[in-house]
Every structure is written in structure tokens, then in C-alpha cells.
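Every protein chain but one is kept in place in this view of the complex.
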Amino acid sequence: MSANPQLDANGALAHLLTLEGLPRAIILHILDTAASFVSVAEREVKKVPLLRGISVFNLFFESSTRTRTTFEIAAKRLSADVINLNIGTSSTSKGESLLDTVDNLSAMQADMFVVRHAQSGAAHLIARHAGAHQHVINAGDGRHAHPTQGLLDAYTIRHYKKDFTALSVAIVGDILHSRVARSLVHALNILGTPDVRVVGPQTLLPAGVESLGVRVFHDMRKGLAGADVVVMLRLQNERMRGPLLPSAQEFNKYYGLTPDKLALARPDAIVMHPGPMNRGVEIDSAVADGAQSVILPQVTFGIAVRMAVMSILGGS
Amino acid sequence: MSANPQLDANGALAHLLTLEGLPRAIILHILDTAASFVSVAEREVKKVPLLRGISVFNLFFESSTRTRTTFEIAAKRLSADVINLNIGTSSTSKGESLLDTVDNLSAMQADMFVVRHAQSGAAHLIARHAGAHQHVINAGDGRHAHPTQGLLDAYTIRHYKKDFTALSVAIVGDILHSRVARSLVHALNILGTPDVRVVGPQTLLPAGVESLGVRVFHDMRKGLAGADVVVMLRLQNERMRGPLLPSAQEFNKYYGLTPDKLALARPDAIVMHPGPMNRGVEIDSAVADGAQSVILPQVTFGIAVRMAVMSILGGS
Partner (left out) sequence: MSANPQLDANGALAHLLTLEGLPRAIILHILDTAASFVSVAEREVKKVPLLRGISVFNLFFESSTRTRTTFEIAAKRLSADVINLNIGTSSTSKGESLLDTVDNLSAMQADMFVVRHAQSGAAHLIARHAGAHQHVINAGDGRHAHPTQGLLDAYTIRHYKKDFTALSVAIVGDILHSRVARSLVHALNILGTPDVRVVGPQTLLPAGVESLGVRVFHDMRKGLAGADVVVMLRLQNERMRGPLLPSAQEFNKYYGLTPDKLALARPDAIVMHPGPMNRGVEIDSAVADGAQSVILPQVTFGIAVRMAVMSILGGS
């Protein structure tokens, strides 16, 4: 077994790059720490001084206001200093390489990098290159991983369902292009979920997806039958107009979550979505705003999970 | 009388959406609170810890660096955490609805939204939709309202003229498209100003403007005669090239504030402008930089007024 690039010599978390291969104890530690921050958010003063004097750099090579905002809020609630860099439009346009940019920011004594990049592996590259006391959090790299999303999904499931070891979780939609799906599948496997299903048309499922330890369904009605958790994925706009799908309307008919399809899952099933939603495409408003939806609690838990990851990295 | 959406069940300010219909006591409380913050700004350390741990989201669907900056400074001087979101270029381009965006930010436990939007009513919509402990400040919605500007104008007038109940105030220029004019007229009416005048060409006055409780003048010389306060409005660039006006030069001739026109007002009249100015169009430099101009004090008072509004909302 090769050394895990996310762990330091003592086995503690040094970077959060992917959930694949992360020890179960570390994931549970993050979820437990997040639980303590959920209560911080309900207090009068929502700040804790855990990262005072720590500089967090949001390096967004790909723009994502929503994800950047959640990390910015999480860092500020920990009293860190946050520097937002939209790299897409600056240094790289001056011809500087990614690693030179990172070297420079490292020399400014950055303590933590939150990295979003269109290319898979970008966060790993930066982590390998970073200084000894610097920590990298992958905020989404290409189709590869989005580990804090996977963790907040796991947190949400644990919050509502308590125990992973008797659950059926169905992940529906564009599995092929989804780092969200990939990270959640890893989390669920590590946490001992016995039945993880992926549901979608052949064209939106990666070849050999079964090797991830999931069951494949093309018929959504069969895929949802008896599920405890239904995770809908966002259908990227470009797919709707692309060659992989007939149309958004067709997609909705076969793979959109409607009240009648949801009725096939367990009566107490929860509905999740990473956002932003395409209402009327992958999810109907009646479901998105319905009693089984936990889509907004996911967002709230997402802040707490990111605070947990940052505070664990910053304290190590 | 329908319930005021800006007030909570106890009649305290819950949102600041428009000055129309706001109780006089609340406006006076804001102005009095602002006075205490003017002195904060003169201290060595300009910060007060009133909003520590509070998250203020600047939601600018329409870009306005100047207004956004005044709110950002006001929030930081109150020790709040500020998150700037230029929504125009992000989530909405992913097809998410305004209310889904707001729901998501609410789920991140935003405490206060400062909203600028090109459409009238956007801030009201967000206020109706926001959570129980969230407060919305309208930072300008379409042609409708810009209440903090109206308040800072009222503050400025009170600072120099003390008493509203014997004043003549002339508002000059593009009344039709001006949320600044609308908010100021409401403030002046509520505060008991006996003589509020609007001055402009027929094409730049709203139909039925008299119903707002103002006197209408098309001849600027008559409109300024004996005025205690002259408020010049910015002429938007698009109007200068549009069908409503012959040209910027023509406008200046008839409705630009020149020293000779200002001489018709009272000798101690003050000159105001919300900025940014078009020098040589609606106002001459000799007036803008002259002894009667209080245009820059308006900016200073604007910070204090925004601190007042935020601290009152945050404390409620």
C-alpha cells in the first residue's frame, strides 16, 4: 500500500483531497467535529477563535460563487483571514505556471489553500508542492472529487438516518460527470453502507461503475424502490443540449424526481441535491420543496463540515 | 391598513425596504443612532463590536461599487463579517431562481442581506421569503426605493437645518427614473417638511407626481426661489442620449445647477447630490466644489446612517 498523500507521518489529516482511501476514523472525526459547529451556528455570536491569525486562500481557477462562499463563511466563523483569488482571470493570463503561482502564494505564508480547478488532480499537485505547514482542501477538481460535498452529504444522511449499516442510498442522474457522486460513493462505502445504487441512462454512467461497489439501475422506478435516501444530481446545462441526452424534457420524464417516483422509495426517505437545482429537469418543485426534502439543511451542514475540516487541518 | 412588511409583531424594524409608510419614530431613531456613529468615525479606533459574529451578505444583482463599499465599511466598523456576492455573474447564470439563491444563502445562516437589484420589489420579495431571524436592507430596487439614501439625505438636511417643519426643499432633475428622489420625498413628508418641490422637464417627471405631496416646477428658477435645500439628481448617461432629452448641453442650460441659478435660493441654502456627479451636466463645478455644497458630508453621514440601520436590525 502506497503512502496516503492526505495523511502526515503520524496518520493525521494533512490535506483533504479525496474521500477515496481516507480512514473511517478520520471521516467520523470530521463528522463529529462538524456536529459541534452546527451548534455554534445557532449561538448569538457565531464566531470561534480557532483559526485566528491563520490565512486561508480561496484559489478558484474555476468560478463557483456558491462553493467559494461556503468556505469563506466557514473560515470567517473560525476567525481566519480569508483571501479570495479568482486565478482564472489574473496570473495565469500573464503566462505564469500553476506551480509558480502556488509557490508565490506559499511564500506569502498562506496556511491553507482551498482549491477549485477544472482539471482532475490539480489539488493533489498543489498539495505535493506545498510547504510543510500548509494544508490543501480540494473544493472540486474536474470530474474527480469534491470531498467536502461528500462529507456534508454523509453528515446529512447520518443526521436523519443515524446508522449507515442498514441503508439503501440511490444516487440518480448524471453520474458520469459528477465529482459529487464519486465522493459520496466513497464516503458511503467507507462508512459501511450496504446498498449504494446509481441510477441513470447508459450514456451518463461511467464504464465499469460497478467496480466502485454500487448497483446500477437504468430504470429509475426500480432504482428507487425501498430506498432510504435519494440523492439527485444536477444536470449540467451543457448536457441538456449535448449528444448524450435527447432533451431536458425527456430526461425529466425518465430520470426527474417526481412525487410519483418518490412514492416508490421508503415513506421516510429523504431527498438530497447538491444544488443549484434545475427545477422541472432533474427534480420537480413539489419534491424539492416537499416534506421529505433536506436540501436546505444540506447547505447548513455544509458550513459546519467545512469548519470541521479547516479546524482539524489548522490544528494539526 | 395592511400590516407593514418592514415591522415585526412588536412594531420594531425587521427590514428596511422603503421609507414609504415607515413610522416617524423609527426614522428619528435611525437618525439619532446615526449621530452616535458619526462620532465613532472620528475616534482613533473606528470599530465597535455591536455586530460581532453577524454575517452580512451584500447581494448585488446590479453592480454598484460605491453603494456596496459604503455598506461594506459600515458592516466592518460594526465588526460584522461581510460576504460580497456579485450575483449577476454567478448562480443566476446557472439558471437558479432568485428565491433558490436566497434560500441557499439563508441556509448558510446569513443574518442580514443588503440587496441591490434592477427590478422594483426584489428586496420585498426576499424579505417575504427570508427566515425569521434574517433582515433585509434594500440598497436600491429599480426605480422604486433607495431608503438608506433617503435617510442619509434626511440626516444631512437635519444636520445643517435642524428642523424640518419650516423648510423648502427643491429636488431637481430626472425625477422619473430616480429612486433617490422617491425615497427622499417620503422621508421629507414623514418628517413634516411643509414645502417639497420637484423640478424638471415634463418628460422626466412621473405622471401624477403631485400625489406624492410635492409641488411641481418646470422652470428651475422658479423652483429654486427661496429654497433652503437644493438636491440635484444624477442624470443617467443613457438619458442624455435618449429620446426624453434634446442633449446634455440643453439639459445643463435649463436644469443644470449654476452659480446664478443657485443665487435664487436662500443665501444659506445647502446643495446636495447623491453622486456620482456629471460635472457640467446637472451641476457645475463652481457649485459642486463651492461653499454651499454638502455633497461630501453626505457620503460621510451615509456610512453612519448605514451603521445605524444595521445595528438596529442586528439588535432586534
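Observations on the model:
Letters are used for the chains, namely A and B, taken in the order the chains are written, and counting of residues starts over at 1 for each.
One rule holds for everything that comes next: contacts are C-beta pairs under 8 Å (C-beta built on N, C-alpha and C of every residue); 3 or more make two chains touch, one makes a residue touch a chain.
Please read all numbers here as calculations on a predicted model, not as lab measurements.
Looking at A:53, A:192 or A:246, the residue that reaches the missing chain in the full complex is A:53. Among A:9, A:25 or A:107, only A:107 touches the chain that is left out of the view. Panel shows subunit B; residues 41, 43-47, 63-66, 69-70, 72-73, 76-77, 237, 275-279, 296-300, 302-303 of it touch the chain omitted from the view. The set of subunit A residues touching the chain not shown comprises 52-55, 81, 83, 85-87, 89-91, 94-97, 100-101, 103-109.
Keep this in mind: only the chains that are shown with their structure count from here on.
Here the spacing of subunit A and subunit B, counted between their Cα centres, is 41 Å.
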